[in-house]
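Quick one: structure below, then a few questions.
A single protein chain has been removed from this complex, and every other one stays in its place.
After this line comes subunit A, so read on.
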């Protein structure tokens, strides 16, 4: 009875001399680990989104949260006229990144995604491009 109590107190006391793990958020920020899957971003190349609207990401997306509509530009090339992610549905599986054949989408370290309205959770192409 006594020995387990002493062992428990030892653990408690040892923690009093260790660096605390609690962060004083928002003044203290967490150190996001590599491979963390946060908000998506559309990569940019030559001032244009790299996305060619191949429709692979909406195809593999298990939550069906990605909407792509392709358009034809002045050079008859294909581009994503519409690229939207409904973040309320997204499960951050990262399949979209894996499926992308042209490295057009990545997942950033941004995890602060709380919002007040449903509409604010719809990330349009413009909002996704901003975080380059």
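Assume a residue touches a chain if its C-beta (ideal position, glycine included) is under 8 Å from a C-beta of that chain, and two chains touch if they have at least 3 such contacts; residues count from 1.
One rule holds in what follows: contacts and distances are computed from a predicted model.
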| item | value |
| --- | --- |
| Per UniProt, the name of the complex member that is left out, chosen from "ABC transporter substrate-binding protein", "Cytochrome C oxidase subunit II", "Molybdopterin-dependent oxidoreductase" or "Nitrile hydratase subunit beta" | "Molybdopterin-dependent oxidoreductase" |
| Hidden-chain contact residue, picked from the options A:77, A:112 or A:130 | A:77 |
| Touch criterion as defined above, residue of A:53, A:90, A:105 or A:128 at the omitted chain | A:53 |
| Absent chain, residues of subunit A that touch it | 52-56, 58-59, 70-72, 76-78, 101-102 |
